[in-house]
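Okay, so here's the structure we're looking at.
A single protein chain has been omitted from the complex, and every remaining protein chain is retained in its original position.
Entry: chain A
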Amino acid sequence: MRYVAPELVEKLKRTFPEAIESVEEFRGEVTVTVKKEFLLEFMRFLKVDKDFQMDMLVDVTAVDYPENEPRFVVVYHLRSLSKRHNLRVKCWAEGEEVPSVVDIWKTAEWTEREVYEMFGVRFTGRKLRKLLLPQKYPYFPLRKDFPLEGYEEPCEVWDWE
């Protein structure tokens, strides 16, 4: 899987000197961590800029680091079908909240809902409804402190309306 070329990473650093927290490379994959307040601007740029043309949002997910503050990092996998390159963008969810990118890519419509129900990370700018779990389910199963077998105390989760 080909990731964006080093000169394009330099271009990103030049264009967003304040927004980028870090750039990492591992096994040929480039990860750019962006500050929350610049996320939307950064994503819009990646979509429309002629060198990037990231027209497809492959996936949105999150990773939980309970020791860290902020605790969750939201991970976006972006791809350009015409340029045939990829980029991973990360954003730390301060206050367990990040801006929603659903207006830029429709893929986020369901994937953001999934991140919300599994981790409890909220996406500002949209109403989030649970996707896989009952609406009243009070826990977030993919958090590291959620036990593998689930909690034993019964909870009224089913809404049959």
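Simple rule for what comes next: contacts are C-beta pairs under 8 Å (C-beta built on N, C-alpha and C of every residue); 3 or more make two chains touch, one makes a residue touch a chain; residues count from 1.
In the analysis below, contacts and distances are computed from a predicted model.
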Out of "YCII-related domain-containing protein", "Sugar ABC transporter permease", "Biotin-dependent carboxyltransferase family protein" or "NADH-quinone oxidoreductase subunit D", flag the one the UniProt entry gives for the chain missing from this complex.
-> "NADH-quinone oxidoreductase subunit D"
Contact partner of the left-out chain, one of A:23, A:75 or A:128 = A:75
If the hidden chain were put back, which of A:9, A:63 or A:128 would touch it?
-> A:63
Sole contact to the chain not displayed, among A:21, A:41, A:55 or A:97 = A:55
With the missing chain put back, which residues of chain A would touch it? List them for me.
-> 1-2, 26-27, 29, 31, 55-59, 61, 63-64, 75, 77, 81, 84, 86, 88, 105-107, 109-111, 114, 118, 130-133, 141-142, 146, 148
